[in-house]
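Every protein chain but one is kept in place in this view of the complex.
Residue numbering begins at 1 within each chain, and the chains themselves are lettered A, B and C in the order written.
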Amino acid sequence: MPPSHPFDFGAVDPLGDDKLHEECGVFGVIGVTDAANFIALGLHALQHRGQEAGGIVTHDPESGFQTVRRFGYVRDNFTDAETMAKLPGTLGIGHVRYSTAGSKGQTAIRDVQPFFGEFAMGGAAIAHNGNITNANSLRRELIERGSIFQSSSDSECIIHLMARSLQKTIPDRMEDALRRVEGAFSVVAMTRSKLIGVRDPLGVRPLVLGRVGDGWVLSSETCALDIIGAEFVREIEPGEMVVISAAGLESLRPFRPKKSRFCIFEHVYFSRPDSQIGGRSVYETREAIGAELAREAPVEADLVCPVPDSGTPAAIGYARVSGIPYGMGIVRNQYMGRTFIEPTEQIRNMGVRLKLNVNRALVKGKRVVLVDDSVVRGTTSRKIKEMILDAGAAEVHFRIASPPTAWPCFYGVDTPQREKLLAAGMSEEEMRAHLGVDSLRFISLDGLYRAVGEAGGRNAAAPQYCDACFSGEYPVEPADMVEQGFRSKTAAE
Amino acid sequence: MPPSHPFDFGAVDPLGDDKLHEECGVFGVIGVTDAANFIALGLHALQHRGQEAGGIVTHDPESGFQTVRRFGYVRDNFTDAETMAKLPGTLGIGHVRYSTAGSKGQTAIRDVQPFFGEFAMGGAAIAHNGNITNANSLRRELIERGSIFQSSSDSECIIHLMARSLQKTIPDRMEDALRRVEGAFSVVAMTRSKLIGVRDPLGVRPLVLGRVGDGWVLSSETCALDIIGAEFVREIEPGEMVVISAAGLESLRPFRPKKSRFCIFEHVYFSRPDSQIGGRSVYETREAIGAELAREAPVEADLVCPVPDSGTPAAIGYARVSGIPYGMGIVRNQYMGRTFIEPTEQIRNMGVRLKLNVNRALVKGKRVVLVDDSVVRGTTSRKIKEMILDAGAAEVHFRIASPPTAWPCFYGVDTPQREKLLAAGMSEEEMRAHLGVDSLRFISLDGLYRAVGEAGGRNAAAPQYCDACFSGEYPVEPADMVEQGFRSKTAAE
Amino acid sequence: MPPSHPFDFGAVDPLGDDKLHEECGVFGVIGVTDAANFIALGLHALQHRGQEAGGIVTHDPESGFQTVRRFGYVRDNFTDAETMAKLPGTLGIGHVRYSTAGSKGQTAIRDVQPFFGEFAMGGAAIAHNGNITNANSLRRELIERGSIFQSSSDSECIIHLMARSLQKTIPDRMEDALRRVEGAFSVVAMTRSKLIGVRDPLGVRPLVLGRVGDGWVLSSETCALDIIGAEFVREIEPGEMVVISAAGLESLRPFRPKKSRFCIFEHVYFSRPDSQIGGRSVYETREAIGAELAREAPVEADLVCPVPDSGTPAAIGYARVSGIPYGMGIVRNQYMGRTFIEPTEQIRNMGVRLKLNVNRALVKGKRVVLVDDSVVRGTTSRKIKEMILDAGAAEVHFRIASPPTAWPCFYGVDTPQREKLLAAGMSEEEMRAHLGVDSLRFISLDGLYRAVGEAGGRNAAAPQYCDACFSGEYPVEPADMVEQGFRSKTAAE
Partner (left out) sequence: MPPSHPFDFGAVDPLGDDKLHEECGVFGVIGVTDAANFIALGLHALQHRGQEAGGIVTHDPESGFQTVRRFGYVRDNFTDAETMAKLPGTLGIGHVRYSTAGSKGQTAIRDVQPFFGEFAMGGAAIAHNGNITNANSLRRELIERGSIFQSSSDSECIIHLMARSLQKTIPDRMEDALRRVEGAFSVVAMTRSKLIGVRDPLGVRPLVLGRVGDGWVLSSETCALDIIGAEFVREIEPGEMVVISAAGLESLRPFRPKKSRFCIFEHVYFSRPDSQIGGRSVYETREAIGAELAREAPVEADLVCPVPDSGTPAAIGYARVSGIPYGMGIVRNQYMGRTFIEPTEQIRNMGVRLKLNVNRALVKGKRVVLVDDSVVRGTTSRKIKEMILDAGAAEVHFRIASPPTAWPCFYGVDTPQREKLLAAGMSEEEMRAHLGVDSLRFISLDGLYRAVGEAGGRNAAAPQYCDACFSGEYPVEPADMVEQGFRSKTAAE
């Protein structure tokens, strides 16, 4: 009996981790010796974008396309010499994946990307960050015509659309396919000799280009360029498709141009603090958000304490502007993993205590400002507040480095259903009462725009970012969801 | 073929993690329902004291003594209901263990504590933090008389000495045994009905007492009381032995009294920041060390940056006193484990990059103060300096929150041989040149004493702490090491 | 690193097992509680037809189609309650599979049957014993039209042909598909409510029908009916398709009728001795082959000794007719598996000794008749001869219960390439000299036909069986092989 993977039946996340989660990270490289090593390192750096599973495809003239896809961390699956020897070649792509809370049942290994398809003119592999919002109707149409789906993933549509395209080259077929697809998608793909990168016309999800030696790299974030010593070249532009081969890089524009709408939550939480977006480190942006928050929502207090680890940069910014001392009043257990396999009731009930402990001596008798990046369901926030009060804090003030999260994301982020979002049904004051804290303040949407560099704040007529999770304004109609009964704010009004 | 444990042949620590490591944590509880759950939680909180293996022994009138000992993390081994059901009872002890770098070959499961022995009057289990400095000669003597050792652990001597004692009760036998033993030892032990805790006369290693409901707890640190909601009562005193049963707690003094010499490195690095020692949080002590360091060794700079994660509190203290902005210029990959199984050459060579990445945008063009807790071999420090300079820093200044580590520890800490310690053969300036940084300063030994609360600094005639790793003054003769040719500073002079 | 499955890289079959191997067994059931249990038991009874991997698909109105496919034995993979709980329903099919020696590289789990496809009118699963001789050209054609293959299996063509059929029901689509397919195929398939069985027009591979309670069973052999207590009803006829649902069994004739050509090697070796074919037990047929062989090829000797285990019934028959005592001169180690994972050189070199040992005391000084079922490469025969002579036998006479195997099978049997077949390039006398035995005799093809019940022997004009492996006369053109350069005997002449 093969051992169950760590997310099999019985696995429990006792943390009630109350975050939105990016669902994927993608990485590709061409023109380097042992591409798989580069991809493994890159995916390790992108692991925060997806921890459930990962996959690598490489191509080598002798062995053809080789694929390894596994559940678990990159460092456990893609570092040993035996596995890497199965992935020869100078060209390859990789993917890390987070499981979606809404998925019925379990992810099967067949749902793990990259996906591979054999076409009449040769094979192609594809990996995708984002979400195809019309996947259900595409799938129905393709099955009707005789395509056989092997996974429950929306991304598989792209491969079938490519298989049915009448175009002669794979890049041409990919253009055909992507023009049928709606939603947010940053794609890396490969043929026997080409590395391809595409960003959807709105550029919702990130994708950057780098060089390493004579080779080229595509990655969701710049932190994955750093780990392999690659030089950052530029971001792939919204609506751009790059095709890289021995002959060099070709930039194409297969889509009708649109104004870009990058995901603002990448700044708030998804991206790694050491990645750069728009020329500034995400860490600095988050510090700026904390600073803005201190200006918008000051409070008399003795200690600014981050909710580790994601609230840390904003807490540092808040402390600097407010002048209140910064201190690590909550300590994170670094040996904590994401889930437990069939734990005892008692251990299950420990919840957040397994991961966080209050620094009692530091907090005792103090008025504490807790800075967190976001509040989703509010479950963890309540527990943290209790821990802080148990430890003898005099007052607890929550300061949140994003506006209230009131709408689900349909562009590749794992969000609870709208009913589960605390902000969907409560005002700020109601939330404060619900959490039982002395004060609760979120940064304003305009404040957030200012902190990310839009000095004039949000352009309500034509927002510079995708902020649907805060505003309910969806830049792409979530067709499959609407079909299932979802009513967006616009539709509701 | 059973799967190899994660530290089996082929495992590589590519980080060259350049730290001293505590070798053990101990925990015991009596008078609670399902003691094993409490022990598992306590050991999880003490995991930083030993990551290689762990074990739990419980006793239940029906099942007798039950033992589970495994390689790997507590959270992976001691949380599932199936395992915990094998450990019934209201009384038990546990242990986490770090492998010693100097050990020839590998730790076997038989070396994993707690150890159990069946005596004529019943069984006893014992777990031990510290090191017995005359273990070799005791072992020879015991074998000569017909004892058969099952492990290579120094702690097994205690069980054999107990087996051969002519005393009638197990606590009495333990007294007999511990009086033969030299070195540093904080012991938790158990019989069918008693929980026992002992600290050696110098009190080198910590041991604290707590209450949970009607039960009692013994633990290496207070952070493990917090996780189970236990109340901190007091520290077990140096030279004290407590015997806890249904009849209550009895305090004994089996040893000739000595002046205590607690390990000062527990303040610097070993203990968790949220634990309390001597009534103050370790976090605050570390911040105070950073503050002292800023006063002793100021520098003109633009950014105070901790080497994550252990340098963080001292960096915050340094920044506060110096007025230089604090920023996280180095980001730690939270998906990094301790070792890789048979990695490829290329991945092995990535070393510290797998774990740390420089926040390039933050560091570029700045004069950076890097605050670290200690320098052992100096290997990681060099790599970090290179990363910071590669990212465009203008200057790099190292500030170290402990004096130069020039002598090995023989009291339960994994230290390289003296030749490998950078400070054993170099002056501060030589070390600076070796590391290639603009400046390098360690806190003074007196400064460290002040920061941990000795306002008058170190009492050279009768030091208040064990600081042998800095001073070379060993409070207990390391007999086995001397036998093997080690010459202490005193001996050398 | 997940443990490798037992047939992963590094596995070695040190036996040089010199047999032809059936590649598959199929089983299906409808109308019983917990169908998966029946299927597991049936597949366990059919394990001799394929040991590499197995799979089960069931359907339940609530859970829909569920699939489990695994490498290894049925008894290890499909008996535990946890797995079986994942396969609810009263209807299901299963498959066991042997890996083909000729396959380039390794079987992937995606090559393990049953295959499942989602069609516009619902899903269907299919499992197949045999081989599609025009799979390559079908595959090319399907890919050209946009089908994406997930496996390297010839059987997947059937699912894609079904997906593209314009028929309205799945049985109709299956008819469409199977009419495009050439070769030997006994298929069991299922929809949400129907169990389907089909045998190709020549009926090369077996398929039988049984009843268990109110339910129906389809199985490759009758021994799998016995294990579940099912009653044997009849053999599915060559060219027949049965569709079984709650409404009962419907028999269809989708193909143009042909004269049947059942595989004669099923009698010689493939089928289990306790299965019945044509109303007689396979064991009795094999005894009859041994008796015929004794008449055709008598010899003066002291002991008739079977090559275990497959030569046993023929040896008993040979002994009875010849009057020479029967004795087990060779003993088989019952703890021997099929392969070793990365064995040492010395163990690899033991070869057949790991599996067989000569009963030295029994054989010493005797003239021994060794009865085996077939000679393929002759490698094992040579080793056995050496073992027997080493043990002191006076003479060794080989008697083989089948004619010389001179041609490969392309209808679902794993055969070496023609060059590797000993009989392809040598006369009987040359083979005798090559093996180094005192005499070597094969049963004649006519003798074999007589023993299986054709009193008049083989009808050369219209052979009653498929005997291509002996005669080189292939009843279905092996199109894919011919394309690759294979020349059949007919073509050669």
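What we mean here is this: a contact is a pair of C-beta atoms (placed from the backbone, for glycine too) under 8 Å apart; a residue touches a chain by one contact, two chains touch by 3 or more.
Note that this is a predicted model, so its numbers are computed, not measured.
Taking the complete complex into account, C:73 is the one of C:27, C:73, C:185 or C:398 that touches the chain left out. If you put the hidden chain back, the residue from C:125, C:174, C:321 or C:354 that touches it is C:354. In the complete complex, the hidden chain is touched by one of C:328, C:426 or C:481, namely C:328. Panel shows chain C; residues 34, 37, 40-41, 44-45, 47-48, 51, 73-76, 79-82, 84, 223, 226-227, 272-274, 276, 279-281, 283-284, 287, 309, 312-313, 316, 320, 325-328, 331, 333-337, 340-347, 350, 353-354, 357-362 of it touch the chain omitted from the view.
For chain B, the residues in touch with the chain missing from this view are 1-3, 5, 9, 70, 76-77, 80, 82-83, 110, 117-120, 143-144, 146-150, 159-160, 163-164.
Quick note on the criterion: only the chains that are shown with their structure count from here on.
Chain pair with the most C-beta contact pairs: A-B.
Here the spacing of chain B and chain C, counted between their Cα centres, is 62 Å. Centroids of chain A and chain B (each the mean of its C-alpha atoms) stand 37 Å apart.
Centroid to centroid, with C-alpha atoms defining each point, chain A and chain C lie 50 Å apart. Counting only residues that touch two or more partner chains, chain C has 1, 3.
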